[in-house]
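Just dropping this structure here.
Rather than the whole complex, this shows some of its chains in their spots.
Naming follows writing order (A and B), and every chain is counted from residue 1.
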Amino acid sequence: MKRVAIIGASGYTGAELVRLVYSHPHLELGPLIGNSKAGRPVGEVLPNLMGRVGGEIQAFDADQVAADCELAFCALPHGASAGVVSELRDRGRIVLDLSADFRLTSREVYAQWYGEHQAPERFGEAAYGLVEWNRESLRNADLIAVPGCYPTSAVLALAPILEAGMIEAEGIVVDAKSGVSGAGRKPGAHAHFSEVSEGFRAYKAAGQHRHTPEIEQSLSLISGADVRVLFTPHLLPMTRGILSTCYARLKNDATAEEMTAVARAKYQNSPSVIVLDAGAHPSTQWVRRSNHAMVAYHDDPWTGRAIAFGAIDNLLKGAAGQAIQCANIRLGFEENAGIDALAAWP
Amino acid sequence: MKRVAIIGASGYTGAELVRLVYSHPHLELGPLIGNSKAGRPVGEVLPNLMGRVGGEIQAFDADQVAADCELAFCALPHGASAGVVSELRDRGRIVLDLSADFRLTSREVYAQWYGEHQAPERFGEAAYGLVEWNRESLRNADLIAVPGCYPTSAVLALAPILEAGMIEAEGIVVDAKSGVSGAGRKPGAHAHFSEVSEGFRAYKAAGQHRHTPEIEQSLSLISGADVRVLFTPHLLPMTRGILSTCYARLKNDATAEEMTAVARAKYQNSPSVIVLDAGAHPSTQWVRRSNHAMVAYHDDPWTGRAIAFGAIDNLLKGAAGQAIQCANIRLGFEENAGIDALAAWP
């Protein structure tokens, strides 16, 4: 058993990491760290652990974490993460960072979207943890940037058909819809029950959302082109799940069946991706509380467009589950150890 | 007071018609007709009327309706509607048909999407009830086809900027999301609580939904071009509301502010349309249970695209409310008589 630290344990992604490690066959829970809640009983902060996981939330101390654990998951907000990651890397620990701090490869793009980087000397050190497209580079990576939730849902759906030349790189639209848990645990009007329930709206439309460059970076790398994406996130009146509906111009009259075949070949050894039959409509409900991504393809000859759907649980394949998947690969475990549970439906 | 019949009163659209007529200053409730529930007390069929509206649901009898009422709202499914409409028109009554039977102008397109028409001799007789774009032709129309919910949300948003030449007619994508009430009152797996709640998916993607030709017809008429639209409906885990997120290529570097100004000029005398500030994100919650449509515009110079949002309550501006609006115009009342209530928020 490898002992792991979870930093930012009091947030929703942290809570999922705790739950997954608790049942993992090869990992065991080390310190649960959360500065703002330090000193409070674990079960009071994470109510699903009440009566099951004792002890207290702890304050971060890099030396203690490094002495106690070989690996740490860092689920802090961007900006706050880079420094903590750097301290743990300085002490030789493997770090899986769930923030955006190490996902981008261009310093300029990072600065434009996030401002000054808090550990510039480590910029560019991380392997990007979209397992299905980057598995090999993760085997020896000591710093892994776990992808964002929206990019995971969109890139898993688009990448196979873009790589295969079945869609144009120009003009891609990602119309994405996320559950409210993606907005985190901090209360505010944006996540206040009465103002979210029974309502639906977009936010940060027209390329204002920070996941835009992350999607573009992945698609550009895969296609070799300089891909620009129009990305529109929306907030769903539900807690978990992302569905990305991705539009692109078809090339060479590719059909839904052909796109499905390409994706199935690509993902045949990827236990977390399920390619549905051509013309299917995946529901976020079918992957909820699992590490599965479901993708599906449609063609519309009338308008010459492809539609690619990508559905995930934003806290699992979109965050904590994917982090465990990365850790499994890095530590030499079976890729889906501890994350192979079926979605609980309904 | 004009006495009106409501045919199909036991469905959700029928229920809203009853509610609106009940409070309308110039209309009064005539027979509530619903064949499958005929003979049952009104309050048992429509529980919000319990203790307020007495009597029974009645079976349809064209002569009785014609003798009793000058005008009828017909909220039956397509196919079932045309015959009833025709019987009432034969007797000289004004009919507002909320089905799809009289919305399309091409017999070929109707046949392709809906099959054989049940009253072919009246095909083409109706005025199309998208008030804001067709107000004048409604003043003397004895048969009005009330638009579909999705077309209302999309066309109100797209039409002003398409008419003004600010977007390309080619390549328009309408990514639409609807509450479950749009699926009607008949139980089925598609609307079963446990399989809809906390989940999200598309349905009839890639141009399979029957509202596609209705949207195309309106946009073609407005633009003078032969518009093809990629329309993707999705089902939201909530009861009411539609948000259409519409994508199109910008022409002449039109800005969100310019599109907003054009739409405001277009809708300045339209009490049911509210044009939000450039860059706003309308929520379905802000129009819920009102006859308002909220539209808003964004530009994305990075990809050269416009985004137009249209938000409505699918049962009101998308159905019953718009039908009352049409009736008001036909009968010479103030356009928003009985439908000027503010949305109840939250």
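The rule is simple: contacts are C-beta pairs under 8 Å (C-beta built on N, C-alpha and C of every residue); 3 or more make two chains touch, one makes a residue touch a chain.
Remember, it's a predicted structure, so these values are computed and weren't measured experimentally.
Of the identical protein chains in this complex, 2 are displayed in place, while the full assembly in this structure file contains 4 copies of the same sequence.
We adopt the following convention: only the chains that are shown with their structure count from here on.
Bringing subunit A onto subunit B by least-squares fit of CA atoms involves turning it by 180°, to the nearest 5. Centre to centre, using the average C-alpha position, subunit A and subunit B are separated by 38 Å. Residues 171, 173, 175, 177, 179, 194-195, 197-203, 205-207, 228-230, 232, 234, 236-241, 243, 245, 247, 256, 279, 281-286, 288, 298-300, 302-303, 305, 307, 309, 311, 346 of subunit A are the ones touching subunit B in the complex.
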